[in-house]
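All protein chains but one are shown in place.
Presenting chain A:
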Amino acid sequence: MAQMTMIQAITDALRTELKNDPKTLVFGEDVGVNGGVFRATEGLQKEFSEDRVFDTPLAESGIGGLAIGLAMTGFRPIPEIQFFGFIFEVMDSIAGQMSRMRYRSGGRYHMPITVRSPFGGGVHTPELHSDSLEGLMAQTPGLKVVVPSTPYDAKGLLLSAIRDNDPVIFLEHLKLYRAFRQEVPEEEYTIPLGKADVKREGTDLSIITYGAMVHESLKAADELAKEGHSVEVIDLRTISPLDIDTIIASVEKTGRAIVVQEAQKMAGVAANVVAEINDRAILSLEAPVLRVAAPDTIYPFSQAESVWLPNYKDVIETAKKVLTF
């Protein structure tokens, strides 16, 4: 087994599927010769030719439309949107078109498209490069939304996403790209979409989270353990559809839960998780379910991001409120 960063695991998954399926195509801005601005597609054009891995003109809506048209003609497109903040430019192709094609055509056509895009804060980018906009995607019927938190998960989830016959938005957290290495099998394996992962088992409190906040939550759980609290950390991995069974089983076991997201609090994924818990497990609860989230501003100018972004201390603070309720 090899030690890989998340970005290496992603490249590995792309290479695997370019090799397996001649209908897969990787394209976007600077993904060819340059290998992507984060090197996610490093070496792929050379290995698989410009026919399979290619640069597009600089226009996100065009990239979305290209993906739809290629899917219509039997391809399995894997477009990259260079930064997720640019998603507004391609919102119609994603939310108005590809997410609706199966439905609109009464099941006649389908869109096996995986839109990859880097997102997330903490690396001092200019504006519209760091925003957590996954909630917009999760609120769109017809899309699956995947957010890996580890190199191992990234490879297995990306392979599932590419093989899925419906559109998947695959969000890669900037801060996790090279944050750490992990053993990643060189052979192929898949992790099913829509399945959460219990990253740490515990009995006193469930922390339900995803993306970079998985690591803040694990750190918080370590600290809380020192004080005698047994904390379970659930990594959603897919935020749409939600793995309701895993969430509810955990909450029924612990009786207490918090939900942690990097995105702004309003109308977010965490709110949805809280609502599902209230719908299904209210009688198991010993305390209200609280949220840790960013304030409801635009993503901050980078000098303020270290305070704006939720971190493990915020998680501990909220966890304690629930543990001592």
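Keep this in mind: a residue touches a chain if its C-beta (ideal position, glycine included) is under 8 Å from a C-beta of that chain, and two chains touch if they have at least 3 such contacts; residues count from 1.
Throughout what follows, contacts and distances are computed from a predicted model.
Think of the chain that is not pictured: of "Cytochrome bo(3) ubiquinol oxidase subunit 4", "Fe-S cluster assembly ATPase SufC", "Radical SAM protein" or "Pyruvate dehydrogenase E1 component subunit alpha", UniProt labels it "Pyruvate dehydrogenase E1 component subunit alpha". Within the whole complex, the absent chain has one touching residue among A:34, A:165 or A:203, and that is A:165. For chain A, the residues touching the chain absent from view are 25, 51, 56-57, 59, 61-62, 64-75, 92-93, 96-97, 102-110, 141-142, 144, 164-166, 194, 241-245.
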